[in-house]
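Left out: one protein chain. Kept in place: all the others.
Naming follows writing order (A, B, C and D), and every chain is counted from residue 1.
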Amino acid sequence: MTADVALAVADLRTHFFTRAGVVKAVDGVSFTLRGGEVLGLVGESGSGKSITGFSILGLVDDPGRIVGGSIRYRGRELVGLRAAELRAVRGREIAMVFQDPMMTLNPMLAIGRQMDLALAAHGGRPAAARRARSVEILGRLGIPEPARRLAAYPHELSGGMRQRVAIACALLNRPSVIIADEPTTALDVSIQAQILREMTDLVRDTGVAMIWISHDLAVVSSVAQRVAVMYAGRIVEDGPVTAVLRGPRHPYTRGLLDSLPAQGRPGEPLAQIPGTTPSLLTRPAGCPFHPRCGRATEPCRTAEPERRADGEHGFRCHNPLPEAAP
Amino acid sequence: MVEILFQRLLQAAAVMLAMSVLVFAGVYAIGNPIDVLIGPDATQAVRAEVIARYGLDLPLWRQYLGFLRRFLEGDFGRSFVYDLPVLDLILTRLPATLELTLTAVAVAVAAGVPLGMYAGYRPRSAAARAVMAASVVGVSVPTFWIGLILILVFAVWLGWLPAGGRGATVAVLGTEWSLLTLDGLAHLVLPALNLALFKLALMIRLARAGTLEIMLSDTVKFARAAGLSEWAVLRHHVLRLIAIPLVTVLGLEFASTVAFAVVTETIFSWPGLGKLIIDSITSLDRPVMVAYLILIALLFIVINLMVDLAYAALDPRLRRRRSAS
Amino acid sequence: MTQAGPADSPLRRFVGEFSENKAALAALVVVAAIVLTAVFAPLVAPQDPYDLASLSLRDARRPPGYVGSGGYTHLLGTDAQGRDLLSAMLFGLRISLEMGLVAGGLALCIGTAAGITAAYLGGRLGGALMRVVDLQLSFPAILLAFVLSALLGQGKLQLIAALVVAQYAYVARTAHGAAAAERHKDYVAAALSTPLRGRTVLWRHILPNALPPVIVVASVQVAGAISLEATLSFLGVGLPPTEPSLGMLIANGFQYMLSGRYWISVFPGVALVVLVTAINVVGDQLRDQLNPRLRR
Amino acid sequence: QTLTIGVRAGPESIDPHYTSTGTHAETLKHVFDTLVWAGDDLSLQPRLAESWTPVDATTWEFKLRRGVKFHDGSDFTADDVKFSIERSRKISGPNPTSVYVRRVRDVTVVDPYTVRVATNGPAPTLPNDFVRVFIVSEKAARDYSTQETANPGFNSGKAAIGTGPYRFVSWVPKDQLVLERFDGFWGGREPWEKVVRKELSNDAARVAQLKAGQVDVIARTPSSDIATLSRDPKLAIVSTGTIYVFNLEFDFREKPPQVSAKDGSPLAKNPFLDPRVREAFDLAIDREALAEFATEGQAKPASQLVTPNIFGYNTDIPVTKPDVARAKKLLAEAGYPDGFKVALSFTSDRLPGDKEVGTTLAQMLARIGVAVTANAQPTALFFPARQRGEYSLAMWGWATSTGEAHYTLSSLNHSFDAAKGAGNYNVTGYSNAALDGIIDRAAVALDEGQRRGLLQEALALTARDRPRLPLVIIGTAWAAQKARVVVTPRVDEDTLAMNIRPAPGR
């Protein structure tokens, strides 16, 4: 099984050294991603999902820094690589897609040009071959008349098409890992459905591994095989998606599920998680979720829970919820 | 097309009208040009005769209407001082000024944009700070002073370059250009540099501000995530994105470039429009002033038009909307 | 981000951030020192350059260190009128600062008002207003100043008027750009939908939000005003020669540059560069700090 | 062999009759000759006329030089003289050359080498006027002698045919004039094959180009640079006094616009009407100091409005010695123990040292308790404002360009009289009947000795009454590449290629 691991992140810590203090955006994240697997990364806003993604690619902006941990891509350590070596990994081995395609695509360049730049960055191929590859990928993603589209500018495309172009850019160099950071959040449901469909097909057909970052549990549940729930910079629960969603062991995951409107009856108040997101600057001692947790006990206030596992289903909680009946 | 051109022409006409009224009123308020031009020994009779000959005895509005009428017939009038058609006087000097200002702008862009982009790319580096500090000096030190220092250093002390004048020229398409001869280029270097310094500082600042902002954008992050080298990111993405504000400001700054050319041309004895206009101001040569300002207004409008076209060339959003299928 | 503690007052944070840039802090200290010496010039300066009777022509154009007929050492030498250059510079700084601040301030007010109003009005009316501003920009400032001082005569007020007319257009454009961007933001729509009166929204919401870039431009404009004033002096339409501004001193000393009496022009030049550089460095830091995207 | 000269300003046209500006005449002296020549010290010398004599009170006869050729090879004759004199009446730019022939009634060709000029009334100084009357070729210029055709004809070179030592090649206004040697010049070949006159109006630019070796000679070297330039072993400085004298003029009108008490309140009457005040001002001025410090030794103290080489100069008038104590006393006696306030206006860009002298004057007047605000103005603003009578105290330079004092006295100090054409430049309202009488008599005195006496008397009277105070005589200097050229100075500041010779040993 280990041979099949595409990406192994262990105890990753990425901190931002701001004037106000050190923001521990990612603070001890560990997970593994197998080839051909989709890992959903969920959690509320600001819990460190995106920074985890950026850390893997070495794209953390000033004043942020990876202060500890390891990221192994197919057994090769990425933390501490030189800039040029990292650049060779980016796009070639691990690619990334961002939330808002309008912000990520350069409005001043034709999409063909942008794809060409991404291809040329990894060298070698003649221009005609690069063009053919671009056309191929666009076609693969269900864009009609891909050859003609190369000359189009982002503003000439609909939102859904733009996002497909962004995804195409990520796929160009046949990476084996894709980090998709909320790629459908900016889109409305009907387009989101299209993209989800194409991405699942893609994973099935090419065997690429994917980290799908989202805060929409429903989306994650329909694309991912495994899920990791982040809270305040670390993963509090992880495991096969059905197991976690059917029987969450961590109260935070439970709270997330309960607050979905689909869970309540129309017109009735929804269940909500009390309190507010903790500041990553002054993280509460013990379990970071304890101020909002109905099940918190004394150890929660003092001791940080270690990951416990129940088969493939892991969680960090002193008082986990009971296992759901299968 | 016709409508747009018409609109632009109308705008040009309005600007020119305003300019000419301003100059007429201004010169009128300063005094009678003849008082500057005429010798002290001229009798009252001669003085009156000359004033009448130049039409300066008429009420201002009649002088102005006369000017307008002739202008509409395509006659800009003749210089009080030289009795030459003003248009000839200006057109023979225009190439020199254009050559100077365009070279200066080119230098400013060619040097300012890369420097500014570097300063924006590594804002906290010592080199970037040095560039920014130097650019401050560029905007703060008066042009005439820098000009003299340049002359002192490069012409007088080192003797590398001529201290002034235009040097050999080559006629191309009926106008003389010094850009095309070695001697001409040697003469062009210092004044162009002098004039460029101010713009250079501006370009550096603009390019830095734009780069600083864009380096933080998702576009750049996405490009980096695709494995693009930093050079490719700067060259292909950032440069494209900062081009539009740069072009806008350049267009706007054109008028001031020409204005500072006045100073530079004076220091370097550059036979361009700037020297002509300063001299015509000091001799109250009204027809030259009016024609010059009208020309500048025209130039400004043309530049604005070109900026708009450059927008269209640079910004695909302004280009043709391809139909969806 | 959102986790700002309540104790973290914006001002404190601002000051803290500012003082982190050592260069900017130093520049601020320089500006403050210069302003102070300028304000207290009459107390600091060895000589009163306005008192013509106290000047002696025999002391004219003496190099730094010369002991003049007044019995004291001219640390920076004397100028063409026998003025102690140090004193002249101190007083000159005063005038330059005054001119820069007054002209810059007026240009700021007028330009902001014009730009913001045009942005608020929008449409044809606002467009027409901005056309006027464009027209102003097309008219070379130097010529404008020349005509103005010819019209109004020589003097500080006239020069300030000329500088303001020459510079307000830049502020107006910046203000217009900033305000036009703010104009279409939701908080303006929200205020208008209350409904509040247009004027109220203009002053209370649009103005404060459009101001930061304008202030930065203004800090450059103060420097620009000082430098433009020097250029006008060079062209012969500056201040009266008995009221030496820094620019005036530089322009007057210009003719001695080739003859090796560098100090008459260089010392005021250096003072001008230091002052303007310091103002600009402070302005740059302010700009970077006011840019929320560069915030940490 | 090319000679490159850097001058302040060049011609305004190639037509010598177009305008009477000094620099215009200076330039065209290379191409065209005059009947009478003003020598380096302004003494009258034969040129195209070998001699001139008054035939009667209103007629002068000029004997012309023989064997003179125009640049096109044709002969110079009396017809060309008649044509040229008449032409200079018809052609007129902003500054008509007709002033030089205003006293000419008509011209008669006696024979090809003799002309007679009849004048309106006695014109003893006609030869002085003729120093500026250029002779053009009738043949070449006939078709270019209307207001419209003159400039195009001459500027294109078609009509620019003279008898001078150089012929016209090309001219770009405000840039440069190119001349080449005329081998058929009657006075012998010039040493320079080609002469380039560059207009370098900015002082620093001129000096810089000289230092950079781009020009051989520059005219009007800035006084501030003379000391350094003369220390340069490669350069030589030649200087001379000029015919320019700075003067300080008082306002004689009842209500002077720029005079007030020190607190700004109006004064009961114009203080300048009191001779004691004018004397006090005279005594306040240290002319030695002005000359030595304000102009860095380039100027000389002046005792009167004309310079020593001018006809009519009065050697008996001394330079006023400064006496601050007495000046203060006189002011007190006149009723101004605390002085008063006045604006002193002066040109700032016209003549070497004008700004410095102006500001220095302000200092000197401050010493006797007069509060002076210095108002330095560009020429373009100064003269129109002065003409409008806006100034109450003005300082500016005047040149006796005709070489005789009558010109100066009648223009500046004679009462303004439009009919007589007198006092053309007197805008101060000064009027002194006695002085007017002397000046008028000098105008028609044919006898040189008598005329000289009258002019000297008028100058003496002026020195006593002080309508305006002479300050300093302006000096001028040429700087040249020592190894290449030698310059002989001229008091009228003309920079002529004819006065520049290759350095010996070259």
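Please note the rule applied: contacts are C-beta pairs under 8 Å (C-beta built on N, C-alpha and C of every residue); 3 or more make two chains touch, one makes a residue touch a chain.
Assume contacts and distances are computed from a predicted model.
One chain of the assembly is not displayed; among "ABC transmembrane type-1 domain-containing protein", "Carbohydrate ABC transporter membrane protein 1, CUT1 family", "Vitamin B12 import ATP-binding protein BtuD" or "Oxaloacetate decarboxylase, gamma chain", its UniProt protein name is "Vitamin B12 import ATP-binding protein BtuD". Remark: the omitted chain is touched by one listed residue; of A:Arg174, A:Arg197 or A:Arg308 this is A:Arg197.
When the whole complex is considered, the residue among A:Ala132, A:Ala218 or A:Ala309 that touches the unshown chain is A:Ala218. One chain is missing from the display, and on chain A it is touched by residues 44-45, 158-159, 161, 187-194, 196-197, 200, 215-219, 221-222, 241-242, 245-246, 255-257, 259-262, 264-273, 276-277. In the full complex, chain C touches the omitted chain through residues 2-4, 6, 10, 185-187, 189-197, 200, 204-205, 208-209.
Everything below uses one rule, namely that only the chains that are shown with their structure count from here on.
Distances from each chain's CA mean to the overall CA mean are smallest for chain B.
For the interfaces C-D and B-D, the C-beta contact count is higher for B-D.
Taking each chain's centre as the average of its CA atoms, chain A and chain D sit 89 Å apart. Each chain gets a centre from the mean of its Cα atoms; for chain A and chain B, those two points are 53 Å apart.
Counting partners per residue, chain C has 150, 254, 257-258 as the residues that reach two or more other chains.
Note for the complex: chain B touches chain A at residues 216-219, 221-229, 232, 236-237, 240-241, 243, 314-317, 319, 321-322, 324-325. Put simply, chain C touches chain A in their complex at residues 1-5, 8, 13, 16-17, 20, 296.
Against chain B, in their complex, chain D makes its touches with residues 12-13, 18, 20-21, 92-96, 98-99, 102, 151, 155, 172-175, 198-202, 204-205, 208-209, 211-214, 349, 378-381, 383-388, 398, 402, 407, 411, 418, 421, 424-425.
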